[in-house]
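The structure's right below; bear with me while I get my questions together.
One chain of protein is taken out of this complex; the other chains stay put.
Here is chain A:
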Amino acid sequence: MESFSSPSDEALLDDEAAGGPTFLDRLFDHGLLIRTGVDGLYGRSGAFESVVDALDRLITRLGAADGAEVMRFPPGMSRPAFERSGYLKGFPNLAGTVHSFCGDSAGHAEILACVEAGRDWTGQQEASDIVLTPAACYPLYPVAAARGALPAEGRLFDLQSYCFRREPSLEPTRMQLFRMREYVRMGSPEQVLAFRESWLERGTAMMRDLGLPLAIDVANDPFFGRAGRMLANNQREQGLKFELNVPVNSVEKPTACLSFNYHQDHFGSTWELRQADGGVAHTACVGFGLERITLALLRHHGLDLAAWPAAVRTALWG
């Protein structure tokens, strides 16, 4: 895949290497992120959110002409739908299930005693029928399939959700709870591949307009275990996933800020989603990591939003 050079590809601030505060520390010190005591679980300041909101609106403007149907789901999905989605085949380690207390008054007293004594109190928690959403599009597929076969022109959806992935990290770009904006296309292979191609171009132009150095690279999802290595190799061989990477934490390991995914008939088969002609529907999506793009902007343009380049501020806020 073509790689793109940057408009401003100077070296990242090398503060950590010089023994200075990390990027995450500086984000805390400036109040942009707020500590909670859990790695990867942070509060956001008003300034941080103003960038996230601006990005969300920018992405809406870029896709407006396509007439996507907007859907917003809370950051939890039905456990049966989650199980059927196949997520556990590839990412059992990243999933987060919602558990709740299902005991009686005696159990309640026991929990309080455990908390008081500093012992494990979670023994009486039972899995509920809710799983934390792992990607914004996961709640969509069963809803779309329930409508019956797609019309001849296919369908296009606009989603945004907080998503959960259990991967505690000190890299600010690897949060456990983060927002993902997505456009999801359903239709024939030709329709969904044309969609992905168009967003490879639009996404690249968007990030260039934001003054960010970037490269488009073939990629794979972080599938679990040995079986996962094979799934990852297959995914790369078939060119199913591309990522738009920006150096944020380091130049050597840039951060995927956008991803462009062709699922082939995976979700179509899983959910019995049909094209108008009865064939299994193909799907593709473009995903935007809203916190990641925000962090890339903060990294490259500085922690003071008012001092960002005028062109970047105009692209975001008009």
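As a working rule, a residue touches a chain if its C-beta (ideal position, glycine included) is under 8 Å from a C-beta of that chain, and two chains touch if they have at least 3 such contacts; residues count from 1.
The rule is short, and it goes like this: contacts and distances are computed from a predicted model.
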Original post:
Which of "Acetyltransferase component of pyruvate dehydrogenase complex", "Peptide/nickel transport system ATP-binding protein", "ABC transporter permease" or "Acyl carrier protein" is the UniProt protein name of the chain not shown?
Top reply: "Acyl carrier protein"
Original post:
Among A:85, A:133, A:176 or A:235, which one is in touch with the chain left out?
Top reply: A:235
**OP:** For the chain that's not shown, point to the residue among A:227, A:251 or A:311 touching it.
**Re:** A:227
Subject >> Sole residue of A:30, A:79 or A:266 that reaches the chain not shown, by the stated touch rule >> reply: A:266
**OP:** For the chain that got dropped from the picture, name the residues of chain A it touches.
**Re:** 86, 89, 226-227, 229-231, 233-235, 237-238, 266, 269
